[in-house]
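One protein chain omitted, others in place.
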Amino acid sequence: MSGTATTSRFALALRGSLLARLSLGTLAFLYLAAILAGWIAPYGYDDESRAHSWAPPSQLRWIQGRPCVHPVSFSFDESARRVYVEDTSRAIPVRLFVNGRLFGLDSLEAISPQDGSSARLYLLGADARGRDLLSRLLYGGRISLSIGVVGVSISTFIALVVGGLAGFFGGWVDRSLMRVCEIFMLIPSFYLLMLLRATLPLDWDSRVVYLSIVLILSLIGWAGLARVIRGLVQSLRSADYIVAARALGVHPLVVLRRHALPQTFGFLAIQATLSIPGYIIAESGLSLLGLGIQDPQTSWGNLLQESMSIAEIHLHPWSLIPGLALFLAVLSYNLAGDALRDALDPRGGR
Amino acid sequence: MIPMLIGVSLIAFALLSLSPGDPLAAQRGNPQVPDELIRRIEAQYGFDRPVPEQYLRWLGRVVQGDLGYSFKFKRPVAQVIRERLGATLLLALFSTFLTWLIAVPMGVWSALRRSQWPDKTVSVLSFVGMSLPSFFLALLLLYAASMLPSLPLVGKFPIGGLVSPGYDRLDTLGRILDILKHLLLPGLVLTIGGLAGLQRIARGSTLETLSQPYILAARARGLSDRRVLWGHAFRNAANPLITLLGFEFSALLSGAAFTEIITSWPGMGLLALEAVRSKDQFLVLATVLMGSLLLMLGNLLSDLLHAWNDPRVKVS
Partner (left out) sequence: MTEPLLAVRDLSIRFGDTEVVDRLSLTIRRGETLGLVGESGCGKSVSSLSLLGLLHGARVTGSIRLDGQELTNLSPQGWRRVRGGKIAMVFQDPMTALNPLLTVGRHLEEVLETHKGLRGREAQKFAADWLEKVGIPDPVRRLEAYPHELSGGMRQRVLIAMALAGEPDLLVADEPTTALDVTIQAQILDLLANLRRELSMSMLFVTHDLGVVERVADRLAVLYAGRLVEEGPVGEVLVRPRHPYTEGLLASVPGFRARTGRLRSIPGQVPSPSEWPSGCRFHPRCDRAGDICRTTRPDLPPDGRPACHFPLEAGS
């Protein structure tokens, strides 16, 4: 399947399906927001304010034609619960292009003349340390959304190598490689995740953590794909043009790389798109358990850690919002992947 | 089957041994762990020997039933696993049962009303359901449960654990009810999570079967609609589903793990997490082995069920 044929069929599918356009639009929006997080987010991801621990989402009030917030402060009630009250005497407008970011409270305007405390804008509420959920959500998107793509790429690469070699050469190469595949597939993914995580220390530099998580995720997904690729390559092996190339003395590995493997690319594109949600969920799950991205870095999974406490979740239900972001991303990927698959493989009728 | 398990153990052991540092470091630093115990373990498993030899020693003990010692639980690993295994199996069986009870009729019903609004609604819901991460669903239900003050009959909704304190004082019926109460939340999460996928498959299988020529031929013989539906359509549509039963069960083992952890259900999934967190080597290895064994049994079950239901399949 040549590149241009694929692209044009894909474009056709897009034109036909409203859902496909919507989902791709949503994905584009999410990725754009993540990339521009540094500018869109009102605060940095580890910008704390202990005075605003677990602050609820700010109420926007329209005063003199502008959206404003009142500063809030808390006190404890009889059951030792935090209660926030607004100080209606002051109204701080939400402005565009302040503090070098897209929107927020002007840092000077936010300071209280009485006690020097800073009011904060929490569109989605705050966490235990007073960090803005919206900002952390945006920064978190960078990790959550990128890990899927990187992970799938690595995994696909491994699968191509293993599956390609196995399918092409057959014999003992095939048998031993497939044995390894089967063994990997025999370990339930969660336990494999735990096993791989156990091999890595829990307290490394954040970049290394990111890379190791990506690696872990790739090692879970490659086996199934490798088997499929092997099947594809096997059927291609007896194709006439392959036989001809070998008869002309072209080195088998070159034949593999230049002739056999490119035929699998169309299929792989679909597989990749459909697998990305799985990787996003896996990273989120790992981080949720405290085994992935560590604080203060954020990913949507580790943001959800705050919502795990059954005793306290009703005090800050907004901690569940990162789950919605995850859901939205996964849903969009699934819809887009479905549309892509229908476009490139009309045989799969429902 | 056994060779595959050995392969799993080999890969698991090899991966863990790649882990840098002294595997017993955490234990050495722990004042509660007697030195003598550490030395005994070291000697038994040959921690100072080359890795392949370590593997063989460990494997040798495993086949005798000794899965090692868990420092975290201060008990032999085999014992810990036995305690947790039942809980996971119970959860898996419960949710598999419920999922099938709801999803299969729903799928068939959808197929019979193809393209009409019930079918479309269910399709959309299924798609949405399949995109919902299981742990998020668990968190949402947890939130909902925490908002419920008290249910009739059930009383205060229990969150977490297998049984309530005071379990031992209950009679048999009381005990069963108590466990069921605790099973409800994690079971519900897994059931809802599994509904979407299974419903789609049931629907697809039913549609495929109904379009087969032998269905038309059966009607051409004057068989009543009921007879055609139950005697021909249902049995054939159920064929792929029955095969799926085993695989579903296996897949559930992985999916259940997250739910167990979030709802504090004391099963294998939670155990695996605790093992990793406390760097309990033997426990990690054992949970991986156990998980793989269960997966294999599930696949075996699938194959057997398939052969039982479909006369075209040969049992090898």
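Each chain carries a letter (A and B) given by its place in the written order, and its residues are counted from 1.
To be clear about the criterion, contacts are C-beta pairs under 8 Å (C-beta built on N, C-alpha and C of every residue); 3 or more make two chains touch, one makes a residue touch a chain.
As the structure is a computational prediction, the values presented were derived from the model and not from experiment.
K.L.:
What shown chains does the left-out chain touch?
P.N.:
Touch partners of the hidden chain, whole complex considered, are B.
K.L.:
With the full complex in mind, choose from B:Gln54, B:Ser164, B:Gln212 or B:Ser278 the residue touching the hidden chain.
P.N.:
Result: among the candidates, B:Gln212 touches the missing chain.
K.L.:
By the contact definition given up top, give the residues of subunit B that touch the hidden chain.
P.N.:
Within subunit B, the residues that touch the unshown chain are 212-214, 216-225, 227, 231-232, 235-236, 239, 309-312.
One rule holds for everything that comes next: only the chains that are shown with their structure count from here on.
K.L.:
When the centre of a chain is set as the mean of its C-alpha atoms, what distance in Å lies between subunit A and subunit B?
P.N.:
25
K.L.:
In the complex of these two chains, what residues of subunit B are touching subunit A?
P.N.:
Residues 4-5, 7-8, 11-12, 15-16, 18-21, 127-128, 130-133, 135-136, 139-140, 142-143, 145-147, 159-160, 204, 250-251, 253-255, 257-258, 261-262, 269, 272-273, 275-277, 279, 281, 284, 287-288, 291-292, 294-296 of subunit B touch subunit A in their complex.
K.L.:
Give the list of subunit A residues in touch with subunit B in this complex.
P.N.:
Per the stated touch rule, the residues are 179-180, 182-184, 186-192, 194-201, 277, 281, 284-285, 288-291, 304, 307-308, 310-311, 313-314, 317, 320, 323, 326-327, 330-331, 334-335, 350.
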